[in-house]
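Apart from one protein chain that is not included, each protein chain of the complex appears where it belongs.
Which chain is which? They are A, B and C, in the order written, and residues in each are numbered from 1.
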Amino acid sequence: MIDLRDKLREFAAQRDWDQFHTPKNLATALSVEAAELLEHFQWLTAEQSTRLPPDQQEKVRDEMADVLLYLIRLADKLDVDLLDAASKKIAKNAIKYPAGLVRGSMKKYSDY
Amino acid sequence: MIDLRDKLREFAAQRDWDQFHTPKNLATALSVEAAELLEHFQWLTAEQSTRLPPDQQEKVRDEMADVLLYLIRLADKLDVDLLDAASKKIAKNAIKYPAGLVRGSMKKYSDY
Amino acid sequence: MIDLRDKLREFAAQRDWDQFHTPKNLATALSVEAAELLEHFQWLTAEQSTRLPPDQQEKVRDEMADVLLYLIRLADKLDVDLLDAASKKIAKNAIKYPAGLVRGSMKKYSDY
Partner (left out) sequence: MIDLRDKLREFAAQRDWDQFHTPKNLATALSVEAAELLEHFQWLTAEQSTRLPPDQQEKVRDEMADVLLYLIRLADKLDVDLLDAASKKIAKNAIKYPAGLVRGSMKKYSDY
């Protein structure tokens, strides 16, 4: 990820794009890319979504890459350590969703 | 990331949540989390978004973690190597946006 | 809709919120509300989504209202006649998706 962060810095610098890369704009671009990823699944059944045709697989992989790239770029601008934040979030989630309580159910937390 | 992937597998297994984690549902959850991240920035000016108050910083970090976690989980289900995909996408983008051509501009590709 | 537009104008004026209601911010808020609506469906099967429990129905109705309100507000700021635009878009779609060609299929246009 450090390597990707550095490549993205260089990419932006070479294009004079840092002026556009405010946290607000990057969070927007991330959300737009996430929706582009979702678009590939919107009319599929749950079952169809598990076996994408090969041409769709490549498009989906590219959209996932875009999401990750904007996330890394935003983390760089906000000085967030993504892997550390994700690791801590799993620990928080483990407390929020005790395995014994939520087993087999995805109800909202507030419903417990 | 491998470590996070494994923790997420265990987390889902312990809660019997794999039944909900279809690629379609995970792509939806990812998009929802990206919007929750964006929500923190929606009324801020570009300038304000660069200096979040500390309590907002923690919330934003947690939302970014959620985005990453769903992305890793989706990649696991679709058998995508995220870091490799991101690295290749940067190379594609370098061709799509030649530094000399797009310098200082964020127009859509189709406009070049 | 004219009535809602006028109420929203008054609502914003009374709170001195026009300064926040730039088209960029309103489009962001609209997207965030659409994701909040989607959140209610994210772990449901297609079949479950057709029969929401009553408490979910009310929340979903409120999220749909929020989407409409931001859409009307954005249309007001951009001077767009929503009903006219929607009517014209249906006519465009009828040409884009000829009934005889797309019957029973939701493939992307580019695939025809």
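Throughout what follows, a residue touches a chain if its C-beta (ideal position, glycine included) is under 8 Å from a C-beta of that chain, and two chains touch if they have at least 3 such contacts.
Keep in mind the model is a prediction, meaning the values are calculated, not measured.
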Write out, one label after another, the shown chains that touch the chain missing from the document. A, B, C
Which listed residue, A:4, A:35 or A:60, touches the chain dropped from view? A:35
Considering the whole complex rather than only what is displayed, give the residues of subunit C touching the chain that is not shown. 1, 3-4, 7-8, 11, 14-17, 19-20, 22-25, 27-28, 30-31, 33-35, 37-38, 40-41, 44-47, 49-50, 52, 57, 60-62, 64-69, 71-72, 74-75, 77-78, 80, 82-83, 85-90, 92-94, 97, 99, 102-104, 106
Residue numbers in subunit B that touch the chain omitted from display: 28, 31, 35, 43, 45-46, 106
If you put the missing chain back, which residues of subunit A would it touch? 20, 25, 28-29, 31-32, 34-36, 38-39, 41-43
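To be clear about the criterion, only the chains that are shown with their structure count from here on.
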Averaged-CA centre spacing for the pair subunit C and subunit A, given as whole angstrom: 24
Would you pick out the residues of subunit C that each touch at least 2 other chains? 28, 31, 35, 43
